[in-house]
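Missing here: one protein chain of the complex. Every other protein chain is in place.
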Amino acid sequence: MKTNLFQYVPGNSVIHRMNPVTKILLTIVICVAAFLSGNLFYLAGLLVVDLLIGIIAGVAGKTWTIFKGLLKIAIFLFVLQILLVRNGTPVLWIITDEGLLTAARVVIRLVVVCMPLALVLAVTRVTDLTNSLVQVLHVPYQYAFTLSTAIRFVPQFLEEMAGIMEAQTARGVAFDKARGLKKFSMILPLCAPLLISSVRRTDQTAAAAEVRGFRLRTRTSGYKKYPFTAVDLGAVLFCALLLAGAILLK
Amino acid sequence: MIVFQDLSFTYKGEKQPALQEVCLTVPDGGFLGVIGPAGAGKTTLARAISGMIPHHYSGDYYGSVTVNGLDTVETSLDEISQLVGMVFQDVDSQIISPMVEDEMLYGLENFGVPREEIPGRVEDALEKVGIADLRDRTIGSLSGGQRQKVAIASILALKPRILVLDEPTGELDPRSSRQVFSLLKELNEEQGITVILIEQKIMLLCEFARQLAVLNGGRVIFQGETREVLAHSDELQALGVNCPRVTTLSSILSEKTGEKQPACINLDEAEAMVRRLIP
Partner (left out) sequence: MIQAEHVSFSYSDQGPTVQDVSFHIEKGDFVAILGANGAGKTTTVRLIDGLIRPTQGKVLIHGADTATSPVSERARRVGFLFQNPDRQICKNTVREEILFGLKTVRGDESEEALNARCEEVLKDFGFSGDEEPFSLSRGQRQRVALASILAVEPEVLILDEPTTGLDYLECCHIMDRIRRMNREQQVTVVMVCHDMEVVLDYAQRALVMAGGKLLADGPVREIFRDAELMEKASILPPQMIGLSLRLGEGFEQADTPDAMAEAVLARRGEGGKRHEN
C-alpha cells in the first residue's frame, strides 16, 4: 500500500538484468569518481548518469523522489558551507567564490554518491545481492545474512511505526496535527515498545532461519547462479570510462 | 513417532516452568490438535518437537523428547529440521526474505535439494496453498493472511515428515482457515505426514484432528482420540477451553434425554444425532 523508498521494484531492464556484483561495482565506481574529481562539470555529468540509470531501470518516479529528498538536505548543506568557508574573494556579503565552489562540490558529491546507493536497492532483490556477494565475492554467508535481515527489517520497522502512529492518533495523540520536528519528538517516546518488539522478532527470525538449515548453507547453495554477461562487460567498460574521466578532469 | 517422556522445561531467566512433566506420544501419521489457554505451554511444546528447544532456546531441561527415534538433545538442529517443518505463530518473524519466491527457495537451497527438483517443489507448494499468483510479489505488499499462506507454503516445499504449526491461521478468515486445515488433512492422509497443530479455532480443530491434547499451566491435562477428549466437555470449559457448539449440544442432550450421546464433532454428526432423537 505504501511504496517504500528502498523497496525492490520488479522489472526487466538492462539494469535489472545486470549481475548484482556489477551493480555494486558501478555504485562504488561512481562514489570513487565523485571524490577523485573536483571538476564541477564532471560532477554534474555524474549526476546525469545517476538520473539516467534510474530512468533506464524504469524507476524514474522513485529516482525523482530520492533526488528531491536529497536536494532538501543538499540545499541545507549548501547554505551552511557558503556561510562557513572564509577563504577566497568575497562575492556578496560574507560569501566568497571559494565558498561557493566548495559548497557546490560538497552537495553535488553528496547527491551523486547517495543516489546509486538508494537506487541499487530499488533495482536489485536483496536476496540476489547477498547471494551474489556470497557466490562471486566469497563473502561469508553470516555477514550476508546480517545484511539482508537488516534491509528486510526496514520496511517491517516502517510498517510497525505507521501502525503505532495510527493507533496513537486514534486515541487522541495529535500526530495528524504535528509537523516536522514536533512530530519527531512525539514519535520518540513510542519507539521503546517498537524496539522491544523488534528485538523479540530478531531472535525469532534467527530461529526461523536456523530450523531451515541456516548452518548448512554453503557458498554454492544458492539456486540462482549469477554469471557475467555482455551487459556486465559493457558496464565494466563504462566504469573504466568514468574513472578515466575522473582522473583526466581533476 | 514423537515421544515426550516427562519433559519439564524452564526458559533461562524465568521462574515458572513452561512445561511440566509432559508425557505425550504422537504416532507416525497422526494428526494431533493442541489446545489450551494462553500461557499453557503450547508454543514451548512446538519448539521442543522442532528442536529449537534446547538448541536455540536454553534453559533447564529435564526428561526427553524423541522424534522418529532421535533424541532431540543429542541430535543436531540441522538434522531434526530436515525431518520436522515448523510454521511459527508470528509470520513476520518467520519470513526472512523480502520476496515470496526467495522465501520459497531458502530452505530448499540450504538443505541441498537437487537443482532440478527445486522448481517443481516451489510450484507445487504454492499451488497447494493457492497462492501461485503471489510468486513474484514483495512480502511488504501482502496482507497478513497472504503472508501466512507464504509461510506455510515455504515449509511445505521442504516436504517434512512431521509438520508442526503454531496457530497458522490467526490472520485467515474462516473459509481460508478451513482450506488450510483441509490441506493438512490431505497431506496427513495421502502422504502420511504427521501433523501437530496448535489452534484456538476449536471447531475446525475438532473436526480435523484425530487426536487432541489439552494443555494447561504447562501440563497435559487430557490426551487421546478427539471424541474421547471432547467427552470431558464440562471439565474443558471449566479450564477455559471452549468446545464446539455441536459438542455442547450433544452433552446437553445426553444429560436431558438420559441417553448417552457420543460427542459430536461436526454438523453432519449433530444432524444425525438430532434426527435419531426426533421421531
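In this document, chain identifiers A and B correspond to the written order of the chains, with residue numbering beginning at 1 in each.
In this section, a contact is a pair of C-beta atoms (placed from the backbone, for glycine too) under 8 Å apart; a residue touches a chain by one contact, two chains touch by 3 or more.
These numbers come from a predicted model, not from an experiment.
When the full complex is taken into account, the listed residue touching the unshown chain is B:Leu172, out of B:Val22, B:Leu172 or B:Ala209. Taking the complete complex into account, A:Lys177 is the one of A:Lys72, A:Lys177 or A:Lys250 that touches the chain left out. Mapped onto subunit B, the interface with the missing chain covers residues 36-39, 143, 145, 167, 170-176, 178, 200, 202-203, 240-242, 244-246, 248-249, 252-253, 256-258, 267, 270-271, 274-275, 277-279. Residue-level contact of subunit A with the missing chain is found at 1, 3, 160, 163-164, 166-177, 189-190, 192-193, 196-197.
Everything that follows uses one rule, which is that only the chains that are shown with their structure count from here on.
If you average the CA atoms of subunit A and of subunit B, the two centres end up 41 Å from each other. Of all the residues in subunit B, the ones that touch subunit A in their complex are 50-52, 55-57, 77-78, 81-82, 84, 86, 88, 90, 92-99, 102, 105-112, 115, 118, 136, 138-141, 154, 158.
Residues of subunit A touching subunit B in their complex: 1, 4, 7-8, 10, 125-127, 148-149, 151-152, 155-156, 159, 200-202, 204-217, 221-224.
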